[in-house]
Structures are given as C-alpha cells and as structure tokens.
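For this depiction, one protein chain was excluded, whereas all remaining protein chains were kept in their positions.
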Amino acid sequence: MTTAVAPPASEHEHDAAHEHPSWLAHHFDDAEQQFDAGKMGMWLFLVTEVLFFSGMFCAYALYRNRNPEVFEFCSTFLNEKLGAINTGVLLFSSLTMAWAVRASQLKQTKTLIGMLGATLGCAAMFLGVKAVEYSHKWGLGLFAGKYYVSQVEGAPHSTVPYLWYLSIPALILLVGFVLYYVYAFVAASKFHLRVAGPLVVAALCFFGGVKLGQVLEADEGHAEVHVADGMKSHGLEHAEQDGHDQASEATAPAINLLGDSDVQSHDVAVSPAESNTPDSSVNQKGMAGLFFSIYYCMTGVHAFHILGGMAVITWLIVKSARFEFHSKYYGPVDNVGLYWHLVDFIWIYLFPLLYLIT
Amino acid sequence: MIPTILADINDSFWFPKQASNFAPDVDWLYNAIVYISIAFFVPIVAAMIYFTVKYRERPGYKGSFEALHNTTIEVLWSVIPTVIAGWIFWQGLLGYIAMQSPPPSGTEDIKVIAKRWNWNFKYPNGAESTELHVPVGRPAKMIMRSTDVNHGFFVPAFRVKRDIIPGRFHYSWFTPTLEGTYDLFCSEYCGDNHSTMNAKVFVQSEEDYAKFLAEAIKEPEDIVERGRWLYERKACKGCHYAGKDGAQGPGPSYNGTWGKSVPLAKGADASGKETLFDDQYVLNSILNPEQQKRKGYENAVMPSYKGELKIEQIEALAAFIKSLESEAAPAKK
Amino acid sequence: MSVVTNPVTMPATIPEAGKEDNYLTHSSGFLSWALTLDHKRIGLMYLVGVMSAFALGGVIALLIRIHLWNPNLDSAQAWFTNKQYNQLFTLHGAVMVFLFIIPSIPAALGNFLLPIMLGTKDVAFPRLNLGSFYLWIGGALFFLFSLFATGLDTGWTFYTPYSIESQGPVIAATMGVFILGFSSIFTGLNFIVTINTMRPPGMTWFRMPLFLWAIYSTAIIQVLATPVLGITMLLLAAEKLLGIGIFDSRLNGDPVAFQHFFWFYSHPAVYIMILPAMGIISELMSVHSHKGIFGYRMIAYSSVAIALFGFLVWGHHMFTSGMADVTTIVFSALTFTVSIPSAIKVFNWIGTMYQGTISLNTPMVYALSFIFLFTIGGLTGLFLGALSTDMHLHATYFVIAHFHYVMMGGTLIAFLGGVFHWWPKMTGKMFNDFAGIVSAAIIFVGFNLTFLPQFVLGTRGMPRRYASYKPEFQLLHQLSTIGAIMLGIGLLVALLTLLHSIFYGSKAPRNPWGGATLEWECSSPPPHDNFSSAPTVGDPYDFSRIEFDPKTGSYFKKK
Partner (left out) sequence: MSAPAADHTHDSHDHGHGHDGEFSHPMPIWMLLSVFFALLLLTVATVYQSSFSLGNIEIWMSLSIATVKAGLVIAFFMHLLWDKPLNAIIILGSLIFVALFLGFTMMDAQGYRENLYMNPELLGESQPAASEVPLSK
C-alpha cells in the first residue's frame, strides 16, 4: 500500500511544482497532491480494515447475546492483567509512532529512528505477552471449536512446550539481527548501525514481553474453573431433556449401544452435582469452544496486523536511516502511523470485550 | 409449439395446478406483476425502436441538441414507478403474512426430517413414511428439521417453500385444496444427490388419509416382512439396492452379500481389511455408519440411526437383508 | 520503473501519422508489459485476462446446458455424474462472478479509460494498480487449482455447513476469493483516490463523464463491501482447518449468520457488476445518438444512490432461509426502493435518443439490446422482491433466468458494447462494423432463446442446481440448450471480428464515433502519457461543436 505512494528515493530536496524532484512521482503535479492522494488512499484502506474486523465483531455480538453465560464463564480464563499490560504497551507504541511522524516532519532523523525503534519494540513486547497467553491456554487445552477440551478439576497440564515453539522465530531473528549489528560494527557503516540497533532492541523486547507475561501469569494461578458454578444454558437444558424422554420411551436399547463420543464420556465425568466444576452445558465444544474460536480469530488476526505493521516500520527505519524524509515528503511515515494507530484502535475495543466480561 | 409445452401436468402456461389455499393469491399477484411489467416493457421497447428509425442518421437530416432535461417528465417517471413498486410490495407483504401467521386450529402436525438425500415424515399417531400424505381441506403444519446440511421443502403445487437449516426448527403450513399427487423437491443445494432428493405429496380425502395412517402405523408380523417394511419406510431404500431390478444406489447394495466377508474402506477404524457381513456388522453400520465403510463407498454419507431404530427393528432389517442372500449380487459399483 | 522516472513528453496534438509513439509501441519486450505501470497496458492485460476467464466459464456453461438436454433420471446414462455436474455449476458460478464479471468493466475498461477521461497521466497509485492485477492472477491460479484438483462442489455461495464437510478443495477456493477480493479492493481504492485528488483544473464533478460516476460509485462498493467477504472467507477456511465452528451447526454455529455475512458482500457485488455497465450505456447512448445525455444529474445521482441503497437489501437472497419475519419484510421493502433508480436510468437512456441523430453501428446495437434485456431483468426482479411470489420462485430457474438477464444481458452485453466502442482507441484499429452487428444480433436471439424458457421452467417449479429433472420439463430445457449454443456462436463471431480487426483492420482515426469526452482528444492509440499538458476540459456531452471530417474519417471539435 505505502509502497505505492513512495516514489524512488534520494537525499536532495527540491520543491518546484513542475520540474519533478525524484521523490515526487511523475504523474503528480506537486508534493501536496501526492501527499493528499497517499493519505486519502490510506484512510480508505483503513476503512476496509474496519469492515474486515467488523465481521468478527458481528460474530462476537451474535454469540455473546445468544448465550452470555458462556462468555462470562470463558473470560475467567483470560488474564486481565496481561490484557491491561498489553493495552498499555500498545498505547505507548501509538505515542511513539505519533512522535515519529512529528520528527519526520521536522526532519529530526535521530528522534525519528529512535521513535520508530521504540514502536517496533513495543510491538515485539506485545507479541511476547500474547505468546505467553496463547501457550498457557493451549496448555490447558483451551483450543478453538471442536478441539476444545472440556475443563475438569485438576486436569493434567499438557507438557507440550508451546511457548518455546512460539519463541523460536523470534530467537532466529534475534540471532540474525545481532550478526547484522556485528557486521555493521565491523564495517563501521553508520547507515547499517542506524538500522541494526533498533532491530536488535526490538527482538530483545519480545523476550522481555515473554518474561513479563510469565511473571504476571504465575501469580494468577488457574483456579478459574471454580467460577462457573451452576450456570445452565437454556436451549441445552431442553435438548438434554428430549434426550432423556426419547431414551425412556423408545430407544432404550439403542442408547446403550451408543458409541462414546468424548462429550458423552465427559458428561459422565462431570455431573452437574460436583459443586466446583463448570456446568457441562457451558463447558463444551459447542459453547466454550465457540468463545475461544472467536477469541483466537480476533486476537490472532489482530496479531497478524501487528506483524504486518512491524514489517513496514522496519522498512521506514531503513528509509529514514537514509535521511529520506522531510517536510515535503513524509507521507510514508504518516500513513504507516495511521495504520499503526488503527491496530491500536482495534485493540482498544478487543480488550474490554474479551477480557473484562463480568 | 405452445400446446406441446402445455402438454404436461400444468393447467396454465405458467403454473402447476393450484393445490393449496395460498396458490390462488400467489398466482394472482404473479399475473398482476406480469401485466404491470408488460405495461412498462412494451412502451419502452416501442419507443426505442421508433426513435431508432425516426432519428436515424441519414443524409439531409440533423437532429437537435436540445431536449436534455425536462423536470415534469423526470418527476413523473420517478414517482409513478415508486407508487407501483409500493403497491407490489404491499400485496406481497399481505400474502407473506398469510403464510407466516398461525394456521387455523385443527392442524395436522407433521414432523419433517430432512436427511441427505431423503425425506422422512412422522405423523401425529407415530406413523412414518418417506412420501408425504396430507388430508385435503384441513390445514397441515410441517415442523421441519435437518440432521445434516441445508435442505429446502418445496411443493410447487402448493406455492410453498421453506429452507431447512440444521440446528433449528422451520415451520410451514398450508391447506391442501385439491386431491391428487404432487412433487416435493429439495430446493437448497445439499450435495451429490441433491437432484434426487424428491418425494411425492399425496393429498387424500380424510377417509383415505385415515386408512393410510392406520396402515402405516402397524408393522407386519413376519420378521422378514417387517424388515422389508422398515427398509421402505426408514429411507434405506433411497440409497441401498435390494432385489434384481431398481436403480443402483449411492450406498452398497444388500443382496448377495449376507454371510460373505466384504472388503472395508481404509480410514476411520476400518483398517481396510475384510469383515463378515452378519447381524453384528448390520447393527454396527446402522448405528455408526462411519465406522466400517465398505470399500468403494468411502465418500458415501449415511446418517446414523442411533435412537431412531429399536434394537428389534434392526434385527428385522438384518433378517430382511439375510432373506436377499439368494438373490444375485448386483454389478460392482 | 524507468517508464515512470523519465516520462516522454509529446504534444497531444500531433497529426495522425503511422509512426507516432503510442503506449503500445512506447517500449517493447516482455518485461515492459509485465512490469509496466501504465494504466493503459494494465487495463489491456486485464482485458485479456477477464476474456479468457469468460471463455472458460462459458465453456463450462455449455457443458452444463448439454448435460441438461436429457432428464438424466437414470444417472448411469447421463453425460456427467451428479457430483461432476455439481462441480461444473460451482465452477461456472465462481469463475464467472469472481474472475469475470466483477473485474470485467472496472478493472479492464475502467483502468484503461478512467485517467484518460479524467485528463490525468495515470491513476494515483500505479504500483498498486499493477499489484492488484497480479493479485487477480494469483486468485485465478487458486481457482484453476480447485478446478483441476478434486473439484469444488459447494456452489459459488459456499453455504455452510455443506461447504465445511465437502470433500472439495474449499480452502484453496476461499483463498482464491480472498485474494481476488483484495485485487478488487485495491482497484476501487485507486479509482476513488484518483477521481478525488487528481482531477485537472476545470474537471468539476459535474463535468465528469457518467462512466466515471458509475466507476466511482462502483469503487465505493468495492471498498466498503469486499472486506466483509474477505473475513467471511477467512473464517470459512479456519472452519475447515481448525473447526472453529462459528458457522457450523454441529458446533452450535449459525449457518444463517454465514448467509448474512456472505450476502452483505455479494449483494452489493451485484451492483459492482451492473453499475459500470450502466455507465458504459450512458456513454454509448449519447455518443451514438450524437446528443447529450438526458437528465445527466439524475443519472449521476442515481448511480450513487444505487451504490448506497445496494447495502440495504442483501436479505432478499434469504427470504426463505428462515429469517425473522420483521427482517424479511424490511428487506423486501428496501429491495423495492433500489429498483427505482435503475428504472429512471432506463427512461433517461430512451430520452437521450429522442431527437438525436442515431448512427446504428455495432456499439449502439449492443446498447439497444442491453436496454431490451436489462429491462426484462429488472422487471422480473419485481416478482422476486415481492414476498409471496418469492416464496414460490426462490431457488428455481426463475431466479437463474432473472439474474442472467441482469448479469449477462446487462453486464456482458454492455461490456461487449464498450469493448467495441473503445476498441479503436485501445488498439488503433477499426473492426468490420457489419460483422459486429451480426454478432450482436446472434447473441441477442440466442440469449433470449436460452433464458426466456427458464422463466417458465421456474414458475413451474424446476429447482436450480438439479442434475436431473422431471420429463415434463424436457422441452423447455432443450430450447434453452439450443439457445445456449447459438449464444456461444454469437460470442465467437464477436471475438473473431475483434481479432480480425487487429490484423486486417484499417487505422482508427482519433475520434471515429464523434465522442465529446477527453479520451477522443488524444490520438488512438493514446500516447504513453495520455496528455503532455493538462487538456482543456469542457462539457463531456456537448455535441453541438462536434463535426465530421470526411478526409480523416474522423470527428473533430470546432473551435
């Protein structure tokens, strides 16, 4: 998207409307027209983003108002603290991004790179915390939809090192960036140092995020399961009853022959009698599972947008390390900024909707 | 040409027979809209042709560049269509409300279960059938659900259509007004044999209907006969071939397999080896069809009859299949 | 790349001469096309792309019609098995909708014409423009994959839960749709920005040709509606991959919700298809009647009105699928509101002919048959918008016939008309007008023979997507099949006419039809940069100063 706005770059600046400086694409009359076009394009792109997410918000609203008790039960598995911290981190990254725009307008390249680096770092940290959240849930078997494992008191934690898997890419990047930094240092290339520094810091921030997440996750223990006592889903109640009526009247023998789907076996395991286990009607694939589908879709797609943002910010760092931006040509920074704020904007809604259900 | 087109069940050029209380209104509105459309279409095309001829480019003729705007006429041709469209909407609304509002009392409630690719109708007295029987002159109410994918309940002669989407109930009611036999189609695409998911609708006099119910409820004494009876009513017939004649169904055929060992498909827990075709196998494949699929039928979908067939009914079916042992095996699918 | 940075400047007022530099000859070699940022070349590549997609979809359509020659009650005797038939109609729908109709006019003709008509050098984001072309290619590849892979059989609507358990390559197909969606979004975005920020001095909103108004309204829909399709397809893919169950009734998901999601895009998409067609017809009617368009503002406003109302009526695809009564009624009411602007346009086109000087050449013949067919399409919409009749007609051949009259009789015919109209401008060659008219005639007859019987089939209760049917429907089906073959022949003639012109056609003059819009001011084919200096913009429908010059065989503007 932004690439389309950004013409081939060079350092010197002219601003005559008609002889074209190299940063001004040939089909534009002047810098302002180019800037306006780019900006309007970005706003339209944000519109598409908003509608893109609206689909998932629609699904959320649909199922939350269909069975609220499921959402109440499930949100107890989400760690408010982590959500709050991540919100803070994103807000801060928005601040640095806005600051970066200002810097680019004033041609304060040092500040610009610093701010972009900070934004990148925050993004990485956000992902680190998310990695902890995801891996913890997967450990509990809180998967989406049909892979959801009904929560039973004292169920064994999965031993799969999900967090480790999630960190591998970051680790690889970290190593790569460090090597790059060393190279830049040896080659004593100012340009490369300007680029490599922020990248190394950002990669480290990911692990900072992981640590932070683990600390907060630790004191949060998972006694969540208790919360969901005696909730009963309406429709299900009556479906259950049908089941029993049928069984009693007609199909007694057939019922005994039923193959045991795990839902069945689980119903035996968790009878509503047991006081401190979630009600079976909520705690199963078609209910809690659905919530986690929505949770993973929303946060997952959001996380992918973060990754995309990080990519373009890196691209900006490179460009600004080449001193390309100035008061006539800072469109790319401004537009990436708009995108980044939108990602923040989405999260501002996700946080209360997913984490703060009481 | 037209007469040959008309030479079928239709008594009008457009529609099949009007066999329900809704049909006359629907057809009336349809015809009304036809006349309205003609009233718009003919002048438009006429004007088009007339102008094309009259104002055609030709030596010595030069059209004018005026006539680019005329408020009165523009207002007219905006307002008039609006009014007409409003009227059509209103008429359609009335018809719809008639269909959606609660039926008069004394309805015959019939449970419709749509499965790929056959219909099953449960009557108040517990009788079941794969063809729909309804009494003439009395409102019949369909309480419909699907156990797999989307289906659609469509009886052209009644001008009634309702999709049947799994996970919820759908309702539809109508008062058959004309005795006879009509087609019932599945109107929502539901997979491979969507186009064969049809049934007949028998609109019968109260007596015949009562007779049908009485006959439909009692199962034959002889176990083999009961098996055949179930085979015909529980929609096995839709897919499974039995007897020398009849179409090759999407499911494995019954005859000539009993007591032999049949090859199984790979996958599920059928490990691709053979199994003996006996009571146990029949029982199992009726209750958990996915478990031991036959070779060559990997993609065939059979609904489970868990909770729908009593154990002794399954035995009867097994006995029936056994009775086909003698008959020749059909050509391999 | 180099193409951009050192633009060639040349006066737009160069005398017609064989050897002048135009966008075709500007630079040569495969890469000069593959990496071009010139909107004209991109438009031309799109044109080739969508036409081949149409050929594919058309062949599939013929196979379907031939299969339906017989009732096929005994599936053993049938041409195709039920499964193959389902795959065929799925691919026909998917290819025609996503690969042909949606990009046809906006991406192909729109790309070529928009900047020229507007009087600019290029669209706002040339790289993005090229990008969206390659996205289109990518999406097309996914589709071809699902064609040659095990075969997609969900219907182009991907209704759940069937699409979830279907054996076909649903994921590949949904990804294809997803990618194509973004191609279309970026095209629309590009056009909106171009029209908003790049209009040269003097080109005010109400001096824009109506084609641009249409493209603009279309672009609004593309930007607002397509993302929802994107997320829907994404969720469907996740449904298959991870079993998230949001649309899966087996996990208490809601299939009706899927239908809402899907039609929130796919109904406005109908206007993505028809609006540009209407734009083309507005141009054709006025140019070939040599008279200004009747009620310019009405048409301009009605385009935008249609674009916005189009978002309020998606529910009319779901009248029978168990929507709540309130919703059903509201959607029905709104549906009728959107029919009015279309009616107004038709009247205006007729009004345009009044007292004009009508030259009955190929594009005009196409335009006339558009009005004939589109009117039928529009009027039959009334039957489906009215609730009680829709209860009977929904999901029958009546619906099939209706939307083919709109989509094919409307969009395709307009597309062909537009291609013939701007062909001289695009290629610099004149085609054989007589052959063109013949093609139009064959197509017109064949089309009606194909689809008129289907209305009757529908009212008699022939459901759509049936591989076999009751014997009593056979005669009508056979009529339809004959028509389809005729239609195919007509399209072939049209294609041959165009191809023939490339090799044997005479050199096209600057303004062969006497148009007053800007694209006729630059030579045909246009130079690389369209206009070296910003052109003087006048009323796009002022024909009073357009005169024919027998020497050059071209029209010109009296000073």
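We just call them A, B and C in the order they show up, numbering each chain from 1.
Criterion: a contact is a pair of C-beta atoms (placed from the backbone, for glycine too) under 8 Å apart; a residue touches a chain by one contact, two chains touch by 3 or more.
These figures come from a predicted structure and were not determined experimentally.
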Displayed chains contacted by the hidden chain, counting the whole assembly: A, B, C
Contact with the hidden chain (one of C:252, C:266, C:468 or C:554): C:252
Sole residue of C:25, C:52, C:150 or C:327 that reaches the chain not shown, by the stated touch rule: C:327
Residue of B:116, B:133, B:151 or B:170 in touch with the missing chain, whole complex considered: B:170
Contact partner of the left-out chain, one of C:81, C:196, C:337 or C:359: C:196
Chain B, residues in touch with the chain not shown (by the definition above): 100, 102-103, 109, 111, 113, 141, 143, 145, 166-171, 173, 304, 306-308
Residues of chain C in contact with the chain not shown: 196-197, 199, 201, 204-205, 216, 220, 224, 228, 249-252, 254, 256-257, 260-261, 264, 304, 308, 311-312, 314-315, 322-327, 330-331
Contact footprint on chain A, counting only the chain that is left out: 15-17, 29-33, 35-36, 39-40, 43-44, 46-47, 50-51, 54-55, 57-58, 61-62, 65-66, 80, 84, 87-88, 91-92, 94-95, 97-99, 101-102, 105-106, 233, 235-236, 238-243, 245-247, 255, 258, 261, 263-264, 267, 284-286, 327-328, 330, 337-338, 341-342, 344-345, 348-349, 351-353, 356-358
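Everything that follows uses one rule, which is that only the chains that are shown with their structure count from here on.
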Innermost chain, where centres are averages of C-alpha coordinates: C
Maximum inter-chain contact count - chain pair: B-C
Remotest chain, chain C as reference, centres from CA atoms: A
Centre distance in Å when chain A and chain C are each reduced to the mean of their C-alpha atoms: 37
Centroid distance [mean C-alpha coordinates] between chain B and chain A, Å: 46
Residue numbers of chain B (touch at least two other chains): none
Sites on chain B touched by chain C in the complex: 4-5, 8-10, 13-16, 22, 25-26, 29-30, 33, 36-37, 40-41, 44-45, 47-48, 51-52, 55-57, 61-70, 73-74, 77-78, 81-82, 85-86, 88-89, 91-96, 98-100, 148-150, 152, 154, 156-157, 159-163, 165-168, 170, 183, 185-196, 247-248, 299
Chain C-facing residues of chain A, complex: 1, 3-5, 7-8, 22, 25-28, 33, 36-37, 40-41, 44-45, 47-56, 58-59, 62-63, 144-147, 285-287, 289-290, 293-294, 296-297, 301
Chain C residues within the chain A interface of the complex: 1, 4-5, 7, 120-122, 124-128, 131, 185, 189-190, 192-194, 196-198, 223-228, 230-232, 234-235, 238, 242-246, 248, 250-254, 257, 261
